[in-house]
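With one protein chain held back, the other chains of the complex are shown just where they sit.
Right after this comes chain A.
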Amino acid sequence: MPTNNTTTENTESIENTEKGLYARFHLQHSNTKSSGFALNVDLTLPESGLTAIFGQSGSGKTTLLRCIAGLERAQQGHFVMKGEIWQSDTIFLPTHKRPLGYVFQESSLFTHLTAKGNLDYAIKRSGIPLPANLYEQVIDLMGIESVLTNNSQQLSGGEKQRVAIARALLIQPKLLLMDEPLASLDNARKQEILPYLEKLRSTLKTPILYVSHSVEEVMRLADHVVLMQDGKVATQGHVEEVFSQLKSPLLVNNDTGVIWQGKIIEQDNKWHLSKVSCAGSDLWIRNNGDTLGQNVRVRILATDVSLTLTYHEDSSILNRLPVKVLEIVADKDPAMALVRLQTEQNTLIARLTYRSVEHLALAEGKALWAQIKSVALVR
């Protein structure tokens, strides 16, 4: 528990922090259980949208979130949220004085209360009058109307987590922190909750910090990605940018691929296809019941991209784009190379054998055609 030494008057003025979130933490664990672990971060995060804090377990992402929440006290810490100082050398707001919402990894409902009792616990303490309809909106957004009167122990794992998210929303936070909210659920439950999180992300104006070690969740939900490694920030940036880097530790083995943002501009009902326009490059994808004009995010795996020197009409491949080679780097596999390509306005990554690289005489700046075997709709 944080000790109380609250100073609410923000006498320090910190420049450039009126907007955005500024976090600097230095924390060294001294107990033997996690000996050697140190968190060292210095970050400025966007003030809106969903920022995924991504990393392997033990990389310090949860510790970072707990430091931001004040649940853990870093030896040196600084956190400013849109000009409000939560922690500095002289200030440490205890958790219950920070206007945040927190969703824990495992079910964290109070077992002695019903689902509704858990929501009321938040409403009573939010300190802000409940705006008309917010309650109904949140219940509706999370789809928990039917389980409200149930005792929290009777709920399924997915329902518990949805109630926990609703509870965190009803406190009306200025910052929503989510610590792997799906990690304790099986895949079916994950697929059940992901759409709710997507809706949440697009409805909520509050910035969300979302800790995850799942590439899938990051691709589907994140606007911004912070990559953690050994307690440090390895890289950060917009999700498309981070995924288009060749050496990003985000990409493991066959997961390498890029993410494009696009819009459905045409639908071909005869062949059940949709045309997605992604910054000047058009792609045909299978129609999964999408609607015209819908914003989508697609993923193209490096293993699904092949290169040809000329435009092949006689191929089963639907999507062919003119590209230019940006760089060629070695893959972990000695036979393979990763080639970063420039399309109209996007980046594409192809995974080829070195033999093909030599056969096609690939070199920086060379223009050729990329054939994209499959495009996955991420959302």
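In the analysis below, a residue touches a chain if its C-beta (ideal position, glycine included) is under 8 Å from a C-beta of that chain, and two chains touch if they have at least 3 such contacts; residues count from 1.
Here is the rule we use: contacts and distances are computed from a predicted model.
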Protein name, per the UniProt record, of whichever chain is missing from view ("MppA protein", "Electron transfer flavoprotein subunit beta", "Molybdenum transport system permease" or "Acyl carrier protein AcpXL"): "Molybdenum transport system permease"
Absent-chain contact - pick from A:45, A:100 or A:375: A:100
Touching the absent chain when the full complex is considered, from A:121, A:354 or A:369: A:121
Contact with the hidden chain (one of A:19, A:112 or A:272): A:112
Of A:171, A:185 or A:325, the one touching the omitted chain in the full complex: A:171
Residues in chain A touching the chain absent from view: 1, 69, 71, 94-97, 100-102, 104, 108, 110-112, 121-122, 125-127, 167-168, 171
